[in-house]
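Yeah, one chain of the complex is gone here, protein chain that is, but the others are all in their spots.
The chains carry the letters A and B, assigned in the order they are written, with residues numbered from 1 in each.
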Amino acid sequence: MSFWRLDTLFLAFLSLLALLTPLLGPVNEAVAPPFCKPLWLDHESGKPLSLNAKDNSLSFTWESKPPKTFSVKGTVTFEDVPKSASLLLAGPSKTYKLVDLAGYRNFDVDIDSRDVPLKLFLGLSPFVDVSSVIFSERGAYSLFIASDVKAHVDLNLNIYTGKWGIFGTDQRGRDVFRLTLAGIRISLLVGIFATLIASTLGMGLGLFAGYLGGLADSSIMRGVDVLLAIPTLPILVVISGVWGRGLWQIVFVLSIFSWMGTARVVRSLTLSLREAPYVEGLRALGAPTGYILARHFIPEAMPLLLAQMALGVPGAILAEAGLSFLGLSDPLMPSWGRMLHEAQVFGAFTSGAWWLIFPPGLGIASICLAFISVGRRFEEMADPRLREMAER
Amino acid sequence: MMRISSLSATYPNGFNAVKKADLKLSSGEILALVGESGSGKSTLIYASLGLLPKGSSVSGKVFFDDIEFFALPKEGQRKIRWKKVSLVLQGTMSSFTPVLTIKRQFLEAMEEHLSLTPGEAMAKAVELLEEVGLEGNFLARYPHEMSGGQKQRCAIAMALCCDPDYLLADEPTTALDVITQAEIMNLLKGIAKRRNMGILMVTHDLALASSTADEICVMYQGCTIETERSDIIIKSPKQPHTIALVRSLSMMEE
Partner (left out) sequence: MNTLNNYWLRRVLSSLLVIAVVLSLNFFLFRLMPGDPTGSLLDPRFSPEAKQELLKSYGLDKPLSQQFFMYVKQMLAFRFGISFMSQRPVWQELAERLPNTLLLLFPALLLSAVLGTLLGVAAAKGRGRLTEKAVLLSGAISFSFPSFFVQLVLLLLLAHAFPIFPLRGSLSVPPPTGFWNLVVDRAWHMALPIASLVLLGFGSWALYVRNLMVKVLGEDFILLARAKGLRENEVLWGHAFRTALPPIVTIFFLSLPGVISGAVITETVFSLHGIGKFLLDSVLGHDYPAAGAAFYLMSLVTVICNLLADVVYTFVDPRISFRRLR
């Protein structure tokens, strides 16, 4: 059976992306105004622009609707204290003075078109949209310094059109695409680690119970019954709420409540193996327990165990997503569930920002689907009857 | 007379289990279909009733008296089943639906094919049970409340409930103890004579066949290779496979 199919390829690809996450840089910083639409959504609004001026002036053309906002940030250094100097933005027909720079050798410029002082400086009412006034025409614009002294400039001009990136921005102005990519790592980490710990725990306890029998067996199985009977999400909510919201806390809590299935499976496998005639035969021939375990039990059990693990990962991912969605995770952790939480709580609906909802949700769904597909394949390997049913 | 003519059957996975089999079953007689595992004998009887899994292909002709079974539409086939020819499964198989009472399973067949009042149907069911040596109160039981031998008798009684002319039995005594085996075989012999029914019995046990059946048909790898009266076939088998079978029989007797 070929190992590389759509699901394994997809998971390998995601793992690669997860490993490359550090290259994304900080994802929790705002890069654009809040609730920007994806670039490909609204064609009239034009692309956001980010320009750097190292000379005295900066020229560009603006051929779209007036942008939502713009900002100019940076430093202006004069060779000598100027008697008159100003930062000007010139459009096709009018020129606007943005800041008066006179009287200072060094000037830190920090202008945002939403600032009320700027509006007043321009002689506009505080309720007017500065961008729509300044960029009212399409054509050539330039940003420059007019002064009587030579100036060195390091200015950044950022024009925001209300669109940004592949998936837009969230309520804090963070790039949703980068957040989504960063979320891969969290989901994979939580899913895999929680399942690994749970599986190890389950395997150990199941082996114990099946091999030792008697009191050990019945007490472990009683524990399994009890834990299975406790409603999962409520207990997770209670424990997370009380213990804290870190990544590893969630992993630990999830592991504690998901080892039971594996334990049962391993226990029944151990029991059947103990009684198996060929094991008796091996014992009669003098084979030590370790040999039997290593050479017979493990290869026999491997597909089933792998299936259990692969099918357990979606559960862990969904549980973590659920907890994050309810607000019980670290706000700084770029979890997909957290993204959906913020989407709902911070008003994705009132602004109709559907691009906040689909990427994380589809991300969760696709990872889970991939793991389930892989898990089913392991199951078919373990139990040929299932393969028959699948082929029929 | 029930006649199977040049019947071939292939399972959905492509396995050709029966190749141009021929068979004749006379009323009042028991014909034993003998062969080793995998010779296609069970497939033959299921195919002749149109009961192979979906996707199987069956060719040839099957006649119950003058009715050509495969020429009938699906609905027609359904109406004939149980009324003209019924079926008894292997002892180990579950003939009965586990969650329904015996009474329900008897009555539904009779309701479908006969027009009796509920009282008449009940009376008939009790009669049938007594005919196979069980008490009438078995009707109230569930299948899991009976032993293997009792279940098999019950299955035979149910197979007779619409007074069919032919009975197909797939290894009816396998997995039963020897005493019960003998009882069931005697039961079947008596039924064949009393009701003038033709019974086609599949078995891998040649000894059993020779002591019970009137005729024996030997199957080998999907083909019916030899058909002969049971006493003659034991004394002078003609086909090589039959000879081998008979030899192993006599080896056992020695």
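Convention: a residue touches a chain if its C-beta (ideal position, glycine included) is under 8 Å from a C-beta of that chain, and two chains touch if they have at least 3 such contacts.
These numbers come from a predicted model, not from an experiment.
Note on the undisplayed chain: of the listed residues A:123, A:231, A:286 or A:299, the one touching it is A:231.
When the whole complex is considered, the residue among B:108, B:163 or B:205 that touches the unshown chain is B:108. Only one of A:176, A:220 or A:343 touches the chain withheld from this view, namely A:343.
Residues of chain A in touch with the missing chain: 222, 225-226, 229-235, 237-239, 241-242, 314, 318, 321-322, 325-328, 337, 340, 343-344, 349, 352, 354, 357-358, 360-362, 364-366, 368-369, 372, 389, 392. Not every partner is drawn; the one left out touches chain B at residues 46, 49, 51, 78-83, 86-87, 89, 93-101, 108-109, 112-113, 142, 144.
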